[in-house]
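Presented below is the structure to which this report refers.
Heads up, one of the protein chains got dropped from this complex, but the rest are sitting where they should.
Moving on, here comes chain A:
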Amino acid sequence: MADYERRNHGPRGGGGGGGRKRRYRDDDDFDRRPQRRRYEEPLFVQVRRQLLTIAESAARKVEDDIIGIAKSVAENFDDEELRETFVNISLDLVQEQPMKIPFVAATTLVAYNLKAELGAEKHIDSGSWREVKLVLRFLGGLQPLFEGDGIFPLLEELFARAVDLQTASSEDLLGLELVKVILFTIPYVMSSPATGFETQAMGLLEKTDIIASTPHALVDLVNTFSPEENKEAAGPSVISLLQSQLQGEASRGWELKCLPGVQEIEQDEQDLGQKFFEPVNKVSFPQINVPNPVQNGARPLFPEVYISVFANQEIDTVPPPSDVTSLLLRDALVDTINLLDFNRVATAKYLIDVDCYFTPDTFVKRATPFDRMRDLAGLGQSWKPEDVAVDAVFSQLYQLPTPEHKLVYYHALLTECCKIGPAAIAPSLGRAIRFLYNNLETMDLELSNRFLDWFAHHLSNFGFTWKWSEWVDDLDLPAIHPKLAFINGALDKEIRLSFAQRIKGTLLEPYLPLITEEKEKDTPEFKYLSELTPYSKEGQEIMQLIRKKAGDEEIEPLITAIEEQAQSLGVEDPKVPSTDALMTSICFVGSKSLSHVLSCIERNKERLLAIGPVSQRARCQIIASVMEYWADQPGIAINIIDKLLNYTIITPYSVLEWALSESMKAGTVLAKAHIFEMISATVGKVTNRMRQIVVARTQSGLYEPQLSVLEETLSRERSEMQTLFKFIEDSIVSVAAGSNDELMERGDGSGDLPEDAIIRQWGRRWLRVFRRKVAVEEAFIMDSLANATPVGTVAPMQADDGNDGDIKITDADGQ
């Protein structure tokens, strides 16, 4: 028997020998050892497991889960380990898996017991408002346990703080966040079995109205659609929407259809003749101190806007913004998504299982086809769980100015959802893509670029299959039309993740001309090989020398030769053609791979670095040469530009100059996705550096003389950043207004060419993105500097050896 048992421990059991080598992470995630002798499992482990997986299975009745756990806890309340496990796991779940809060709360209620050390205070102190919201939600669910008004005095206190903040400044966002926390708590209190709190809820709602319904100045800036471009599509802010939804709900007697109530358990109560929800002894609400004034969290706050990629379908598949269900689902899903970024597989599973966590009537069956929804539309309103889940992920992907996590997390999450439930999720994504594509013209430009990036990345995970037939008609649009620009941009991104031939194979015939022969070439032509190119002889020689890794002294005479020729031809700046020959040669010799070109640049670094200070136009030519050489594979070009910026061979300003002045081409350059990408990356480099300096400047314990040094760097960099933004503004504003010289000179100069309107729109969309960036960065600097040590602060006497020092000084005096 002993021998037999040992085998079950498998390769890990120390038995040694045999067994599979565990080489991959996967092997760790799924331990497939047969589990025997489970009866030995201690009760607290069992409760732990049951609690962690509460409501997860559609096969089990959640009421049974709740009652089962609660019974174990109640019957074994003397077991300290069990009690601790129960309290800790409950609180952990509350803070990580918000969708389970109502069930955990119900369990706690049934178990009749509550430990008051809930940790809410810690979060309030640190400004972790999401965590505050979740703990409050849990406490709200426990309302029947509490004496008196329970949670309401705490909500009132939070509201008082919000009022203080709002009175102090109309631009305040923290107060709005507090109101949001309060508003999102109310429905959960009202759906708990506690009764008779309608007056308190109503009172609170009346008070929050004035704050929640006043539109914040920044809402327009972070809207998915610029109200200027598309007034109808521009969504309302989450907080004003929630306020009106709750008021509607209040007038209907707090129906709150989607929140899992406890009716089923009440049914069981009657069956069993047992009362689960009437606590024998009410406890007082835990004492929670709200600091005054309250603190901002680590993440900068911005207003949130409600967006749905399933808006305006012929049949609603997600709850409309008028229904409180929309925000309650969205809020719980978004918190789940953002809290569990460390395991996208688990998150995807919770998203797919969303129907387990709300009332059964909220959703239709999983994977119900869109056409079937038509038939169901008449029979009471139920929503498509996949659409609701996908919508929540997109709301984060399209969060402005930035979502909580890197965009690639949301990409990966959608990929994972698609892997778990391809048949259910893929059609939802298809409809989402259609919505986004059809709204490309008026969507915020930063978001349409996020869409582009996601789209290509997503397809790369699924064999690059897409129904290209849908968009065939759009191929006749002008090249600068946002839709055709999207198609071109997406194909380029696909190629970057794969290769031209492969992508060609996934396309329909009408699209093939978009992937030119040049795009399929690994090594683009070296233009100096053609006799027709000016300076072709010198160009070729320079290239040969660079290939041979020749020294600078060998290259120099050829550079001079080009410059002399240029001079005699009357070229304004002879450094421009010589720089072109040098940089084009570097690109050609290094065309094999990124590391090849990098080592080429590295070898010629001194020469390249010397160009900029001598001639600004030649510095611009470095960029022009790279962009020209890699014109058909712009991804490689902007990568090289990025590295050249790191080497400080070119400056951020020169990149902007090249793109927005030299190659503006009457504004048509604004339609190119890779130009936007390059400019965004360049500006991002500058703002990141700025932020690092701000962080350095505001660290605590900093004294003179470092303070002055940092302050000087900061103001210098800040003014450079402002110059950069001003250049963007000035270059684009003329395009947006239609007063760009080149734009005016096109055609008959009337500005009425069909494409002129499109170009002006591109201009407006660019302006919006960079004006927002200015606002966000300036806000960051202002907020950070508010708490910085002022310049001139001198280090206090050090406490440690301060005493010693003092004594010595007195001693010295005394002598």
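What we mean here is this: a contact is a pair of C-beta atoms (placed from the backbone, for glycine too) under 8 Å apart; a residue touches a chain by one contact, two chains touch by 3 or more; residues count from 1.
One rule holds in what follows: contacts and distances are computed from a predicted model.
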Discussion item. I want to check something: the complex is missing a chain, and I'd like its UniProt protein name from "Nuclear cap-binding protein subunit 2", "Proteasome subunit beta", "Gamma-secretase subunit APH1-like" or "Rab family GTPase".
Written reply: "Nuclear cap-binding protein subunit 2"
Worksheet entry | Listed residues A:His216, A:Lys257, A:His457 or A:Arg603, member touching the removed chain | A:His457
Worksheet entry | Given A:Thr516, A:Ser593, A:Thr648 or A:Ser661, the one touching the chain that is not displayed | A:Ser593
Worksheet item: Looking at A:Asp79, A:Asp209, A:Glu255 or A:Asp341, which residue reaches the missing chain?
Response: A:Asp341
Worksheet, complete the sentence: Cross-chain touch to the chain not pictured, restricted to A:Glu75, A:Asp92, A:Glu206 or A:Asp375, is A:Asp92
Worksheet item: Which is it among A:Ile636, A:Val683, A:Val735 or A:Ala788 that touches the chain not included here?
Response: A:Ile636
Worksheet item: Where does chain A touch the missing chain, residue by residue?
Response: 22-25, 27-29, 52, 89, 92-93, 95-97, 123, 128, 131, 338-346, 404-409, 411-412, 415, 457, 460-461, 463, 496-499, 593-595, 635-636, 639, 642
